[in-house]
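With one protein chain withheld, the remaining protein chains of the complex are depicted in position.
In order of appearance the chains are A and B, and numbering begins at 1 in each one.
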Amino acid sequence: MKTLSRRRFLRGTMKGAAIGVGLPFLDSMLNDSGKAFAATGQRIPVRFGTWIWGCGMIPELWVPKQTGYNYTMPEHLKPVEGYRDKLALLSGFDVKLDGVPNKPHVTGCFGLRTGIPIPDRQVKAPTFDVLIADAIADTRFRSVELSTTGMQRSYSYRDAGSPNPSEVNPLALYHRLFGEGFQDPNQASFTPDPRYMAQQSVLSAVQEERRALMAKVGAADRQRLDEYFTSLRELEQKLALQLQPPAPVENFVMPEPPEVKPVDAEMANVIENHKIMASLLARALQCNQTKVFNVLFSDTTSNLRRPGVSSTHHTLTHEEPIDRELGYQREVAWFAEQSMFAWRDFLDALDSIPEGDGTLLDNCLVLAHSDCSLAHAHAVEGIPVMIAGNAGGRIKTGFHLAGNADPVTRVGLTVQQAMGLNVETWGGLSMATNRTINQLLV
Amino acid sequence: MDLRKSRFGGLNFGRQTAQSTVGYLTRASAIAVIVILNLAGCSAEFGTSDRNGVSALGEPPPVGGPPLVRRLTESQYRATIADIFGPDVPIVARFGRELRADNMIAIGTSKAGISPFSLEQYDNAAAGIVDFIFAPENRARFMTCEPDADSDFDEQCARTTIEHYGSKLFRRPLREEQIARYLEQARRSTELVADYYVGLGLALRGLLSAPEFLFRIEEVDEQNPDSLSAFSKAERLSFFLTNSAPDDALLAAAESGALNTAEGLEQQVERLMSSSKFEQALRAFFADMLEFDLFEDLTKDAQLYPAFSPVVALDAQEQTLKTIVHHLVDQQGDYRDLFTLRETFLTRALGIVYQLPVPTRNGWEQTVFPEDSEYAGIQSHLSFLALHSHPGRSSPSLRGKAIREVFLCQEVPDPPANVVFNALVDTGGNTMPTARDRLHAHNSEPACAGCHKIMDPPGYALENYDGVGTWRDTENGAVIDASGNLDGRPFSSPLEFGEALRDHPETGKCVAERMYRFAVGRDIVWYEREYMDYLIEAFKAREYKVPSLMRDIAMSENFFTIDSDAVRYEGASL
Partner (left out) sequence: MKKSKAATLSIIAAMYAVAIHAEPRFMQGDAAGFVVSDIKYALGPDASETGACPAGMSKNVVEIYIEEHGIVRGEGETEGDFNRRVRRDSRIYSQSPEGKNYCSFPELAQPDPHFKTVQRSDIKVRGINIDGRASLNDFLDAQGNRGIDNQFFRVVGCSRSFQSEGLSNHFVTTMKTGAWGITIQLSGLDDIKNDNEVKVVIAANADPIQLSAARDALPYATYARSQDPRFRAETTARLVDGVLTSDPVDMRFHKVVNSMILERPLQQARVVATLTEEGLLNGYLAGYTPVEALYDFVYGYRSGKTSEGELSPLRERSANGTAFVLGHTCNGGYYALKEHADGLPDPETGLFTAISTQYEFSAIPAFIVDVETKSLNSELTPGRLL
């Protein structure tokens, strides 16, 4: 049971000199439920991940009719109604081709993830999950990739020759995460990063100028400078929190090895397989084996199948006629809906792990997306995107935002900024952007 | 119109200058003007030492205002960092909305503070800047010295760096105790992390978050309290003429005292105005004047205006700024011609809204509005028309108000609290097909007519441009009547309206007054009216060349003058 002494003095030895750091403001920053810690995201790490489902969606059944917070949950998103507050739906964001030939199921996915609309698989830049992992990963695994249909495919690329391969087998995943090499997070010792101490010190040096400045200026200006110095103090206090050890991992129970089950593309097996792998991943995140993950629920040329039907999801998108009454392809719609049930299962896996004041999901930023919007047209406009989780309090969710044909690189840019990367512009050529999606950031 | 007969007796309509026609003054203020003129006549030295030899008036005795504390704007922050550290340094921060006061961002800077969120953003930006500068592959560019060992503190080298960048950032040399303070921090940090560059970087981060960097804190000269100190002069001059911090040459001129001499000042003014950064100052001014920050709030109905997008909104602003800079700087043109100018720049996205061809696929096409295209003048640019409209329709009132306030400096009061808007909303109605018809119903309403009679006519002139600026001949099937009268000058089309605006007596005066307010960051004080007359005379004599106006301001005594009374008054409450 953790007993954080609220007036603990840290003692460490730096270059032979003992340093004690008092934390006088700690009381004011903590509240009983520990929310303040979650808000800075420092005690509990913030995790990032992507979740891909192939072959898009049926717009009439996926895109909400209204934007903002009070939208009616569309038919195919009803499975995630329970997560409404933790979800941001982003529709109408495009991969901008501007003359590049669209390689079906490839250009859309890589355009979204690398920011450059390539006509093949020769990526010209790392996918954003790699950029984020490079910035935040300090765990045993830089990132973990899964594929749940038995297909060895990954959309996490450092460069053209180096995809991060996916784990396709639950048992193999289990052994990789919890077998030999497993690191018990609660046994690790914490050393405060001296940079934060130094930073605090520098800011208090800036404070020292206060008196001289206040004497110089007029009354109205003094008030404004006072506001500045108050802001400065708040910044110092936030730094103080960085000097606290990270939250110990609670409630962690080592999982049992999963049962051996068929691993193929038949929908029922995929759903089951996905649940097992999601659960293992969630535990791995809980105990900090990794902070970054990429899940491929179904490949962009989705090979999901129904028992008794020879055609795969992907083939059906091309061969199934549009149902006269419905106005869309009925079988294709079934697969699209099943993908959303699986998305719900994934959120369940993250949300079922209590962490801090809430759940693991609250400390995650999960970006779910497909490779296209209308699969039969390989349309890379309006690729469906969903952001789930709270990123430790750094993002806002609960709304539907229409992109109005803005480049989807705005999403990639914004999630990188939310994860703390110092990036002002992202994407290249026809998709270069510096326009953050401010509605997402706190 | 004769305001003395207006129901709004207290209406402060039009600027009050000694030379304004009587029609613009209320009786009371007319008397006040006469009194003050007489008082000024006792001690003024009219016609003395006019440096420029242009104005028959000559600069009146300087008045000045209080010393100010002005927060850097986003563009000034970025320009300063780019000037000091190079244009490729990333600046990752969410800058807050600029504050407008008295209708200007430049005046808002002397009222804006820094919230905790803002400071966090500035600190974030500082972290990014420092990371970039001290990255192993970059640091050679920015350091003139190296420590003996990367893990050890090198006082000499650290001091050099802190002094060098500190003085540029603070825009004046650091005092010894400031140097000592940051040096001590650099030392402590280096010891804590066992890395000289990280330690020094943290000290630099402190400099980048310090109030002396983020605010322009004006100081009076120790010897002469009626004037800004040399470094404050350099600061005021540089931000006015380049929208950025003083460069090394300007700081040196301040240090040596050259800036306190007429010749030294002139040399710096010429240098700054012929630099490539002068354009940035003009852009900052016009973006402020034309209220481009309001574009952030602008939305248009996607069904009614499918061609309007965030790209169009950004391009529209850039089009107008490019047009203005090209005309005023490259062509050394008459400011007033901006209202009849056909030369402009277009992108394909803009071409769809203007319904004009743009051959260049990516980027800007330098071009001319065709003779038969009905577009001429910046009031016909999308940046004006789309901004001053509603999401789903145009607005003669919003546009008329903007014409009055932005281009003529004529203040239009807010509507009364109990106004009823019903008649305006039905745009599909047949009995009142055009906006003119709908608003006519309200022009007969006494409570509204007073202001609307002033506000709407310029807006009617522009009704041929729809809610995003596309030309239309009719509204709801009825032909649009663009005729009217701008303070006595009739017009029958938007082009004629542009000419009326060009020739309006307030047009030149308004921009001159606004430019001065932009330069000093505050509204004009009462006693500066004669100085305004002087500036306006000079502006007119020089054929309304805006760079000349800026030079006249920069070279005038009044520009650097501090009103010691204002200082004492504020100080009294210490």
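One rule holds for everything that comes next: contacts are C-beta pairs under 8 Å (C-beta built on N, C-alpha and C of every residue); 3 or more make two chains touch, one makes a residue touch a chain.
Quick caveat, the model's predicted, so the values are computed rather than measured.
Peer 1: For the chain left out of this view, which of A:Arg140, A:His318 or A:Arg435 touches it?
Peer 2: That would be A:His318, which touches the missing chain.
Peer 1: Just checking the interface: what residues of chain B touch the absent partner chain?
Peer 2: Interface with the chain not displayed, on the chain B side: 302-303, 306-307, 309, 348, 351-352, 355-359, 361-362, 372, 464, 471, 473, 479-483, 492-493.
Peer 1: Touching residues of chain A against the unshown chain: what are they?
Peer 2: Within chain A, the residues that touch the unshown chain are 92, 97-104, 116-119, 124, 264, 305, 307-310, 315, 318-319, 321-324, 376-377, 379-382, 402, 404-405, 429-430.
We take it that only the chains that are shown with their structure count from here on.
Peer 1: On a C-alpha centroid basis, what's the spacing between chain A and chain B, in Å?
Peer 2: Chain A and chain B have C-alpha centres separated by 41 Å.
Peer 1: What residues of chain A sit close enough to touch chain B in their complex?
Peer 2: Interface residues on the chain A side: 14-15, 17, 19, 194-195, 197-199, 201-203, 205-206, 208-209, 213, 216-221, 223-225, 227-232, 234-235, 238, 404-406, 417, 422-424, 435-436, 438, 441.
Peer 1: In their complex, what parts of chain B are in touch with chain A?
Peer 2: Touching chain A from chain B are residues 66-69, 90-92, 94, 111-116, 118-120, 123-124, 127-128, 131, 178, 181-182, 184-185, 188-189, 191-194, 198-199, 202-203, 205-206, 209-212, 214-215, 217, 219, 302, 309-310, 567, 570-571, 573-574.
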